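Missing here is one protein chain; the remaining ones are kept as they sit in the complex.
Residue numbering begins at 1 within each chain, and the chains themselves are lettered A and B in the order written.
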Amino acid sequence: MNQTINASAGLAALAALAALALPAMADASHLNLAILVLMAAQLGVAWNIVGGYAGQISLGHAAFFGLGGYVSTLLLAKLGWSPWIGMPLGGLAAALLSLGFGWSCFRLKGHYFAMATIAAAELVQIFFTEWDYGGGAVGLYVPMDRQGWLWMNFATKQPYYWLALALLLATLAANLWIERSFLGYYLRAIKDEPDAARSVGVDIARYKQVALSISAFFTAMGGSLYAQKELYIDPGSVLGTALSIKMALVSILGGVGTLLGPVVGAVVLTSVEEFTRILFGGTGRGTDTIIYASLIIAIAVFYPSGVLGWLHSRLRRRAVPQAAVAPAPQGEAP
Amino acid sequence: MKLFSKRGVAAVLAGMGIAVAAQAQQEIKIGVIYPLTGSSAAVGAELRSAVELAADIVNNGAKGIQELPFADGKGMPNLKGAKIKLVFADHQASPQVGATEAERLITQEKVVALIGAYNSPVTATASQVAERAGIPFLNAESSSASLTQRGFKWFFRTTPHDDLFVHNQFEFLKELEAKKGIKPGAIATFNENGLWGTETTKLQAKLAPEFKYNIVKQISYSSKTTQLTSEVQSLKAVNPNVVMQSSYAPDAILSMKTYKELGFSPDMVLANNAGFTDTGLIKTLGKDAEYVITREVWALDLAERNPLIKQVNDLFHSRYNINFTGNSSRAFTGFMVLADAINRAGSTQPEAIRKALTETKILGDQLIMPWKGVKFDETGQNTQGRGILVQIVDGQYHTIWPFNMASRDVIWPMPKWDQRK
Partner (left out) sequence: MTAELLLQTLASGVLIGLIYALVAIGLTMIFGVMDVVNFAHGEFLMLGMYSSFWLFSLYALDPLLTLPLTVLMLFAFGTLLYRLVIRRIINAPMLSQIFTTFGIMILLRGVAQFLWKPDFRTIENSAVSGSVQWLGLQLGRPQLVAGVGAIAVTAAVYLFLHRTRVGAALEATAADKEAARLMGIDSNRMFSLAWGIGAACAGAAGGLLSTFFPIFPDVGATFILLAFVVVNLGGFGSVTGAFWAGILVGVIEVVGGLLLGPQYKTAIVLVLFLGVLMFRPQGLMGKA
């Protein structure tokens, strides 16, 4: 067991070192990939708060993402407010929106909840498509004329990397805090034994809502960061159901309900997407889509606890023979 | 032959010399970002073929097409015969993927310029990456006017944009009145509600009064619809004489079929490219597509007046078994403009290419487009482009406007459905 803990700590230290050293060593395109991973991980961690810990499978999280992007961009483009103000305001707006989601959807169980979130998010997308002031179908450009830290607009990739990393760490911290707090305790109860929890007097609806609101808040901040990085948003790219699916997928790939699962999932998913597209995308036959889809199916069918779940079961299998047969240097072969 | 004998050394030196000489014939890498998978993939494939042909002409020549620049196929003359190497990337109609691919092409593949991306939202983000990196981005097919309103230095667009295209439609109507005595009457707009359709709807609302026309109704519908019956009903209810329509291929087909089903016969359907110029439209609708007028950017019958167009189209057809379309012809042209600029720059330095692009001055007779030429203004927009109008007659697209380029006279109004043979 000690070896497992040491291995994890070592791995964590290595990862931290790599994360800090990367901007200095990688070129712009690799750094960009790293940023994509960080952003996908952050969205996955945020989704996990309500999807993994509270067990509420939301497939409409893009609504929060897009709302965050739209709020901060509108405040910037129309009122000249810095995204540093716009970002948390976008988060608050999303938390408010999540009240609407919660009210309409939380009574529903399982599949019904998931479908309701899809419908609610699609409604948000239609709203932004038809809302002229917000750019409508044409979308919004983030003004390029104001650069620098005050405006969260940079010519190089490094600052975006640090921002994405910081946001991920903040979201992880929030997740960790929830996990260790009474909220986490209640959420686990709600997820695993809802009837028992209710009978003990836990206000299920309230705590689900809290989880959703926190999740929405962080998801929206991710949306603002996206807007500042890509400098253009439109309903199709930030409010679509495909994006919601991806946020959930990242957690599932890595391990739902675990702290670092979404991070692992983000690494795996982004790598697969990039490599299949680079290798096969140019041919236009759709081979990369087929590979991507096969991966999703394989994970969902054979490894439902994701990569982390698979790793844990492997490590456990190795650890047990070690403890039982103390001095044996090797456990079973992997 | 001993390695260190005189002959051996000479042989080795000769070999190195050849290698060095080969190096001098360097490669000029150009990144091409198009939708190669997903819903726009059919167009993406056409665009890819067009750019491949253009690069091939530069590298290997085009026999007998003397007016075309680079037709002797010796690569770039001012760069010691350097050849073009294309690096294709698929953006899957996602703005973020487009930006990522732009990033990769610039940093990993070290392309000297980018060309792309057809879908306006993707062009927006991919060109933004190029702008930040200081790499020229040539856009040949995206029509959203906002793309050249960003104050970018590295973005160049050869194609006219939506504002000009809607202008063309109204100019046509005005000239129809002036020269043929045909009054359009009440106009309704019937556009899909995505980025392109919405921009067009706004432009039509803005420009109609300037041209002294009255729009009685503007209908926005979703292109992803299962049927258009109620939409066409609304249209029928206002009884317009002219329907200005911006549709993609599936909804163009669906709408025309619904017009026929519901017996809706306006005087004219004045379409706006895209779906109505899709290669599948006439094949699918057959006789029901007759008499539709659409704004276009290119037409096959232009070849009758301009032998260059015929020659290049024949070449394209011989290789890919399809004729040029508005999209592929623009992609071809855009690439040639880029190649011309790189050549004039005499260098692969991005700033030199950019400067050369700003100094571009190409005359219409060197192009396969019905344009006055190519010259970029300070926003990077080509100001010498134009759209044309074509009408479907006997299963073919015929240029009917500008009147001095027309290959036949316009038929107006469209015969009613029950009066067609």
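The definition used in the following text is that a contact is a pair of C-beta atoms (placed from the backbone, for glycine too) under 8 Å apart; a residue touches a chain by one contact, two chains touch by 3 or more.
This is a predicted model, so every value here is computed, not measured.
Touching the missing chain, out of A:Ala120, A:Leu183 or A:Val307, is residue A:Ala120. Taking the complete complex into account, B:Thr284 is the one of B:Asn241, B:Thr284, B:Thr358 or B:Gln396 that touches the chain left out. Residue-wise, the contact with the chain that is not shown comes from B:Ile253, picked out of B:Ile253, B:Leu270, B:Val390 or B:Val410.
Annotation for subunit A: contacts to the undisplayed chain at residues 57, 59, 104-105, 107-108, 110-112, 114-116, 119-120, 122-123, 126, 129-130, 245, 248-249, 252, 256, 285-287, 289-290, 292-297, 299-302, 304.
On the side of subunit B, touch with the chain left out of the figure occurs at residues 37-42, 193, 219-222, 224-231, 233-234, 236-237, 249-250, 253-254, 257, 260-263, 280, 283-284, 286.
Heads up, the rule we're going with is that only the chains that are shown with their structure count from here on.
Averaged C-alpha coordinates give centres for subunit A and subunit B that are 38 Å from one another. Residues 27-30, 32-33, 36, 129-130, 136-139, 141, 144-145, 155-156, 226, 230-232, 234, 236-237, 274, 277-278, 281-286, 288-289 of subunit A are the ones touching subunit B in the complex. Contacts from subunit B toward subunit A in the complex involve residues 36-37, 41, 44-45, 48, 88-90, 92, 94-97, 99-101, 103-104, 106-108, 121, 124-125, 128, 131-133, 144, 146, 150-152, 193-195, 197-199.
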